[in-house]
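Working notes, structure below.
The complex is shown incomplete by one protein chain, all other protein chains being positioned as in the whole.
Coming up: chain A.
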Amino acid sequence: MVKLTIDGKLIEVQEGTTILEAAAQAGIPVPSLCYLKDINDIGACRVCVVELQGMQRLISACNNVAEEGMVIFTNSPKVRETRRVNVELILSQHDCRCATCVRSGNCTLQKIANDLGIIDLPYHEDISHSKWTAGFPLVRNYEKCIKCMRCVQICDKVQGLNIWDVAGTGSRTTVDVSRNRRIEEADCALCGQCITHCPVGALRERDDTDRVFEALADPEKITVVQIAPAVRAAWGESLGLSREFATVNRLVSALRKMGFDYIFDTDFSADLTIMEEGSEFLERLEEIKSTGLPMFTSCCPGWVRFIKSQYPDMVRQLSTAKSPQQMFGAMTKSYYADLLGVDPEKIYSISVMPCLAKKEECALPTMNSAGAGQDVDVVLTTREIDRMIRAEHIRADLLEEEQFDMPLGVSSGAGVIFGATGGVMEAALRSAYYLVTGKNPDPDAFKSVRGLGGWKEAEFDLAGQKIRVAVASGLGNTRKLMEAIRSGKSSYDFVEIMACPGGCAGGGGQPIHDGEELAGIRGQNLYGLDKVNSLRFSHENPSVQNCYKNYLQKPLSHRAHELLHTDHFGWKMPEEQ
């Protein structure tokens, strides 16, 4: 233990505690801006500077460790003046038109500047302008970037893709796409983790809410919306709702108020995914055992982008099953159009996703199986749907629970847990067990793949056959796993990968809480929903059963292949071209 004095208060902390953490433990929250625990502790913004007795220069609290006998002042006149100057300097290079900023009200810089009572800026405005690629799903606003370097660090240290880097030198140093590439030339997975870790509005998703409002206003269009599993665990956060209150049925209610014609659950197509992917796995099992190479899940488009650019030789190991979003889109414009008896061209298919990569996935040339344009016309992130709710001045706190439309609103608990890391694997194993043995396993038999571990392994017995599985989330962890597979150090039969740490619950399209990682708590929410669902198995979903009986015949049928499977070689990543 180390004893030190902070603002006259004698405190004792563990050895190795930073001054920032020590102060927080003493109930003194030193403001910080660029700091992100364990990821960005580089002392760039100099907002967290404090005075160390006996030293002329101030020190950053975020990356210096508390030492025995230190006497620290977090708010001496010198600190107060310096912190203010530094925030004012940051503001001099920041587009401060907060009224039109997507992060207004959820911006760390705005909060610090406000807290410090900065009203007049004494410095010349010096804002850099650079052009970003219009229309790209990931948007960077150079005018708002404060060069905190968090995006660089997240991409380097957590996702291992090194998309961002410091660019330029001297006073013009900024952050840009690494190696002087433009974003559309880079192998960005579009995971969106840089966005959810940006303290200001310098990074965001392409806003597609206008397109949805237009569709809603068009009397000729039949709007069909699907809600992804992980969205239900997070949508209420930025609307000030409690987790208990923010159920998916209240989100259904909000969407109905906005005027969506049919509101469905992506969990339905998650169940469909299990039927297809589970069957495919059993069909490929012999090949898997003989080659020693696993089948990879394919529902995460960030992961698909990653494997295509980083491990192109392994792409054939991907399941050919489409993601639940795309299965849903294809079924909407075929099966459901038939049920409604309408021309599929009239259907405008919308999805609400915790994800950025989905925006790109729906626009892939291979994702138009129903023959009526894109199977999914537009993808909204959780943040965008929240913005629409606010724009429609809907009192979220007064929403009643309403049911999904039928029949694509029925889903199992297995479909819900798709939104958490390990969920797809668990759901698939539940049904694979049934498909092999004809009996249902205990629904919780495969729960050892749950949890936030970046790389989990398990072995299960499937009717006498050992099945080795692995689950990874976060692309840095994924790279380690892929290297182990490639070098032969690890060998599995079935591998689930999610690009975002913690899976879709921690997705790049989810509400942003600076300094907090909420994938764990959101995932818990989803497991809770699974537990209370009367349906725990995808193959028991009556809507799925009807769908096969009346339309698809059986998993992996010719029609299922046409609508629900895809060719991962049918499009290219930028660096493949």
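The criterion applied here is as follows: contacts are C-beta pairs under 8 Å (C-beta built on N, C-alpha and C of every residue); 3 or more make two chains touch, one makes a residue touch a chain; residues count from 1.
Heads up, the rule we're going with is that contacts and distances are computed from a predicted model.
K.L.:
Can you pick, from "NADPH-dependent glutamate synthase beta subunit-like oxidoreductase", "histidine kinase", "Fe-S cluster assembly ATPase SufC" or "ABC transporter permease", the UniProt name of the chain not shown?
P.N.:
"NADPH-dependent glutamate synthase beta subunit-like oxidoreductase"
K.L.:
Specify the residue from the set A:V166, A:V342 or A:A391 that touches the hidden chain.
P.N.:
Of these options, the touching residue for the absent chain is A:V166.
K.L.:
Pick from A:D41, A:E205 or A:D405: which residue touches the chain that isn't shown?
P.N.:
Checking each option in A:D41, A:E205 or A:D405, the one touching the absent chain turns out to be A:D41.
K.L.:
Among A:E21, A:D95 or A:D176, which residue is in touch with the absent chain?
P.N.:
In the complete complex, the chain left out is touched by residue A:D176.
K.L.:
Hey, which of A:Q25, A:N63, A:T209 or A:Q374 is the one touching the hidden chain?
P.N.:
Answer from the full complex: A:N63 touches the omitted chain.
K.L.:
Please output the residues of chain A touching the missing chain, sorted low to high.
P.N.:
Considering the whole complex, chain A reaches the absent chain at 41-44, 52, 55-57, 59, 63-65, 67, 129-131, 149, 165-172, 176, 180.
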